[in-house]
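Mind looking over this structure? Questions follow.
Yeah, one chain of the complex is gone here, protein chain that is, but the others are all in their spots.
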Amino acid sequence: MAVQVKATLLSNRRVGSYHHLVLSGAGFASGVRPGHFAAIAVGGDNTPMVLRRAFSIHRATEMTAKGSVVELVVSAHGPGTQWLVAQPVGAILDVVAPLGRPFALPRDPVNCLLVAGGYGSAPMAYLAEELIARGCQVDMIFGASTESKLFDTLECKRLARYFEITTDDGSIGTKGRVSDVMPEMMKRAETAVVYACGPMPMLQAVAKVSAQLGAISQTAVEESMACGIGVCMTCVLPVIGDDGVTRMVRSCVDGPVFRGDRVRWDAVGTVPSDAYGAPQSGGH
Amino acid sequence: MAVQVKATLLSNRRVGSYHHLVLSGAGFASGVRPGHFAAIAVGGDNTPMVLRRAFSIHRATEMTAKGSVVELVVSAHGPGTQWLVAQPVGAILDVVAPLGRPFALPRDPVNCLLVAGGYGSAPMAYLAEELIARGCQVDMIFGASTESKLFDTLECKRLARYFEITTDDGSIGTKGRVSDVMPEMMKRAETAVVYACGPMPMLQAVAKVSAQLGAISQTAVEESMACGIGVCMTCVLPVIGDDGVTRMVRSCVDGPVFRGDRVRWDAVGTVPSDAYGAPQSGGH
Amino acid sequence: MTVSMSTSLGNLQLRGPVLTASGCAAAGKELDQFFDITEIGGIVTKSIMLEPRSGRPTPRMAETPSGMLNSIGLQGPGVDSFVANDLAWLEQRGATTIVSIAGNNTEEFSRVAARVRDHSAVKGIEVNISCPNVSNRGLVFACQPESAADVVAAVRRTVPSSMPVIAKLSPDVTDIVAIAHAVRDAGADGVSLINTVLGMVLDPQTLRPKLGGKTGGLSGPAIRPIAIRCVYQIRAAMPDFPILGMGGIRSGLDALEFIAAGANAVSIGTAIFGDPSAPMRITRELEEELQKRGFSSVKEACGIAHRVER
Partner (left out) sequence: MTVSMSTSLGNLQLRGPVLTASGCAAAGKELDQFFDITEIGGIVTKSIMLEPRSGRPTPRMAETPSGMLNSIGLQGPGVDSFVANDLAWLEQRGATTIVSIAGNNTEEFSRVAARVRDHSAVKGIEVNISCPNVSNRGLVFACQPESAADVVAAVRRTVPSSMPVIAKLSPDVTDIVAIAHAVRDAGADGVSLINTVLGMVLDPQTLRPKLGGKTGGLSGPAIRPIAIRCVYQIRAAMPDFPILGMGGIRSGLDALEFIAAGANAVSIGTAIFGDPSAPMRITRELEEELQKRGFSSVKEACGIAHRVER
């Protein structure tokens, strides 16, 4: 269950192209699992920005009832995130967390590959620790456009058995995309489950390669969200249910993590004509 | 002529209920006279506040071409002024100045009474110095709701021959309004010209008392302004011209200083039916 | 002095004047995490249609200066699932429920109304004839007095006369007063003012419409002056007609502005996205604003902007 808290910014540190924020507040770390996200009000009291911004939870630590800590990794993209990364230590932020459905963890100790694009690596160390605690082998591939857009590589390298980096510009690691190096890695690592977080085109490629190589994939999608709590229906994408029916489901409450083979990647941004409730003729 | 400059906030100091701001910029102090005002953009880059805020210029000092200084006194009234007084030293502000028509100075060395309400005292020390330089006698009455809303009394006391204070709550000076003590002061001081700056009801009372006692009054009005530079026609009030005709004139360019006997105080907020261009029948 | 916060919309009694706006609170369940939904005036549920409906393609929203555009397109599970799941939950929870209904034609409106009219959870029906997120402007029934009246009359005939029927109007019309008269004459017990304003933004990268549905509905504080104007116009023209006011309410003072302009109650929409506790917070703030001004009740403040001297 999500709570809405006034959190205090304990630390705001630049890391490469990102900012690592540490927030302290009451109760918002309780029940957090890797893959959950937080939604933060931006712009202060008198702002034209009416919507919250969503961020994967990097780490969450429950201490006392009053003193839990949530960490985020923020890329200063537009006005909302620019405002956020400019907040001074001590600033009070309005945070709703934890939100969404986290990564599903395997019951058995299997080989897991964690694939991240850009700030998509934010939840990966946390996820890796949980998997390792369950006896899983953890391997990782981190990709980004350039070196400064990689996050948490040192920590993750430590946790992973095999660890690879790709960059679009070749500034570090293999020049190319994560999906380019996935097949080899998955064969070597005998990967059973792939966990992925990053931009939509990357997730689509990851889901495809995973399926080709017979692995299950868990992808954390990133759709525009107005509410983040399930009341507005903006954040939908076509996902195939257990019954084989495609529905436009809310990524904020039914996701952001979906099985990669269930997301109709090619149809994201459309309503497939076979989707539940799709316009029959003439449209809505 | 007004210029638009990026000014640097050199100092921001709380004084009683107000903030005294010192701004440094290029060219915006040139030609400043007492009664001129400055208009400042508020809220920063991403703000819902689309309009500038107007402030009387407290002092202006031209140093080098690049280094002139303008000082303001700001009362944190609503979101725009609250933002402004919260700006740190070093902040860059977008300022347009000098604006408006300043106080008209007497050709001859006459006895002048300067009457201020609240932050209306902002331009008074500067005005007093100019008058004294012309050989005038300067007396002053400052009024406010309470002591903390008086500004610059020490400095002004030094400049004035007779100096009186009134407060609504009697926390300092005479309990009452400036207009209550004006008649006696004017008789004692043999006042020929009254200069006034403050809230509209005060100006109306000052204009009335001045007229009753045969003095000329110069009143700096405060009307809501959208543009401050004369292009929008929001800031009008009914003023009688030299030809005896009442016109809805712009207080930002034809004022803010008007002769008190020319302003149709009772009709402020209306368009008197005898005003130039007033609706003849049925209205606009 | 405590302020009496109860109000009414026609014969619908409300414990408080602050409700949720249709489409911004689903059926209340998610908000119940953040505050007790039985403590506010009521839940106006997302407009429900006869059949399940997938809505429009994504992206479905764009933030705009002091507002947002949405092009959801009335996605929903269809009225049967709504009754079985959402209404059942609302009933068990004991929330005051107003069901918003929509349809592709007059008959569909009637059929949806018929499915919900006997449910004991339902205290009123809001008839959404003004959703701009439809493929054809002709489907915005609230754009013409005749089509608005047709739909309202059909719903009115379908539900018992004791069940309040509120017609939700669009501001995108030349003469909203004429539409309000038409729906009153067709049997509406009140109006909801306003639905979103038709708008569009382009994507700065592609320079094409950003929303999947191209156009969308503008909501949030940006449209508040338009909404206040509509409420004031209808209250001036129809002194006793119940009004549920909405459009950009973010604070208790905003809510008071609607009530003073003539709203009997208000709905909170977009503000919920920025603050999921908004309906509860605004209820408290409104109470304070009323108290500060010496009002003893919401009703006393209702329409005060029209009175000549206070």
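For this structure, a couple of remarks:
Should a chain be cited, it is by its letter among A, B and C, assigned in written order, with residues numbered from 1 in that chain.
Definition applied: a residue touches a chain if its C-beta (ideal position, glycine included) is under 8 Å from a C-beta of that chain, and two chains touch if they have at least 3 such contacts.
Bear in mind the structure is a predicted one, so any value in this text is a computation, not a measurement.
Contact with the chain not shown here comes from a single listed residue; of B:15, B:63, B:86 or B:233, that residue is B:233.
Here one chain is not drawn; of B:9, B:26, B:49 or B:213, the residue touching it is B:49.
Touching the omitted chain from chain C are residues 64-67, 69, 137, 143-144, 172-175, 197-202, 204, 206-209, 214-216, 218, 220-226, 228-229, 232, 248, 253, 256-257, 260-261, 293, 301, 304-305, 310.
Think of the hidden chain as still there; on chain B it touches residues 1-4, 41, 48-52, 94, 96, 223-224, 226-237, 247-248, 253, 268-271, 275-279, 282-284.
Just so it is clear, only the chains that are shown with their structure count from here on.
Think of the whole protein's Cα atoms as having one middle point; the chain whose own Cα middle lies nearest to it is C.
Each chain gets a centre from the mean of its Cα atoms; for chain A and chain B, those two points are 56 Å apart. Those residues of chain B in touch with two or more other chains are numbered 48.
Counting partner chains per residue, chain C shows two or more touched chains at residues 65-66, 221.
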